[in-house]
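Only one protein chain is missing from this complex, and each of the others stays in its spot.
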Amino acid sequence: MSFINSLQGMGGNLFGSSKAIPGMDKDLKGMLEGALGGEGKQGEGGGMDVSALMNNFSVDKLQQTAKNQMERMGIDTSGASETGRSIFAELPQMSGGGGGDSFASMLTGLVNSVDAKSKASEQAAQDLMLGKSDNIHQAMISMQEASISFDLLVQVRNKLVDSFKELSRMQA
Amino acid sequence: MIEGIFTNDNYMLARKTLDYNNMRHEALAANLASVEVPGYKRMDVSASDFQAQLGKALQSGNKNAMDSVTPQISMDLTAVSSRRDGNNVEMDKELMEINSNALEYEYVTRYINHDYQMIRSAISGQ
Partner (left out) sequence: MNLIPGLQATASALDAERTRMNVVAENIANAFTTRDANGDPYKRKIVSFESVLANQGDVQSGRSAPLYKVQISGVTQDDTPGKIVYNPQHPDADEKGMVHMPNVESSREMVDLIISSRAYEANLQVARTSRQMAKQALTIGNKS
């Protein structure tokens, strides 16, 4: 499925490995870039390196920024940072500076399993159409599973793009 | 992450039950088709066997064990023949079984639809 492949390429680009981009379909690439609001292009052109941004993203830094902001506004932050730390401590892979890596692999895993689901659904549809199987309900089920997984992926992607936009605004 | 969505116990149970209902319909339809064939013996999918196996797999908590349970068509040894031609299919009973089986199938598809709707609203947040 070329759409998923191209999404996977996007993921790789976002998180440091720059291998998958060349195979990307022209139209889909444009579509994705449109959806991203042009950030993809910027990242490629080197104007803003997404992976560097992701590596910079650490909870400590986030908290520091927030703390600075709040101090500037004259709010007492002595208690707040404690709570923040204890919440984030429960997300071990995100609390370190190198958190981008395992997050990237998690995302790649997500993309791969969505791809597997859609391949399974395509196989079921093909078997049905070629008369190799007469199990419509299983074909319908794998179709729905593929579509739900894809929905999930799209939603995760949307949230990521949103948070990326948020982050880039904070940096500026 | 994706797998977690589709390995919930009841969902897997429903998928297997659809297989069972579909196969049972095939068997019952074949029985009714052969109602006038001398010497034909009726086939069925044993509900108790299948459900016991599913229950066991469910309790073991092993998702693969659940996947490997398949309903089996076999000759119905409990049916007795009251006809002179040795055929033990009773048309009315068969029709009734077919109807209730189809209703079960409808229920299970609705259950699965409901599951999908819940997942979809969880994903979209609407």
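Going in written order, the chains are labelled A and B, and every chain counts its residues from 1.
Please note the rule applied: contacts are C-beta pairs under 8 Å (C-beta built on N, C-alpha and C of every residue); 3 or more make two chains touch, one makes a residue touch a chain.
Just so we're clear, the structure is a prediction, and the values are computed from it rather than from any experiment.
Note on the undisplayed chain: of the listed residues B:T7, B:S74 or B:S124, the one touching it is B:S74.
Within the whole complex, the absent chain has one touching residue among A:T108, A:Q123, A:S147 or A:S168, and that is A:S147.
The missing chain lies against chain B, touching residues 18-19, 22-23, 25-30, 32-38, 40, 43, 45, 70-75, 91, 94-95, 98-99, 102, 105-106, 109-110, 112-114, 116-117.
In the full complex, chain A makes contact with the omitted chain through residues 128-129, 131, 134, 136-137, 140-141, 143-144, 147.
Going forward, only the chains that are shown with their structure count from here on.
Rounded to whole angstrom units, the spacing between the C-alpha centres of chain A and chain B is 40. By the touch criterion stated above, chain A contacts chain B in their complex at residues 106, 109-110, 113-114, 117, 135, 137-138, 141, 144-145, 148-149, 151-152, 155. Remark: chain B residues 1-3, 5-6, 15, 18-19, 22, 109, 112, 116, 119-120, 123-125 touch chain A in the complex.
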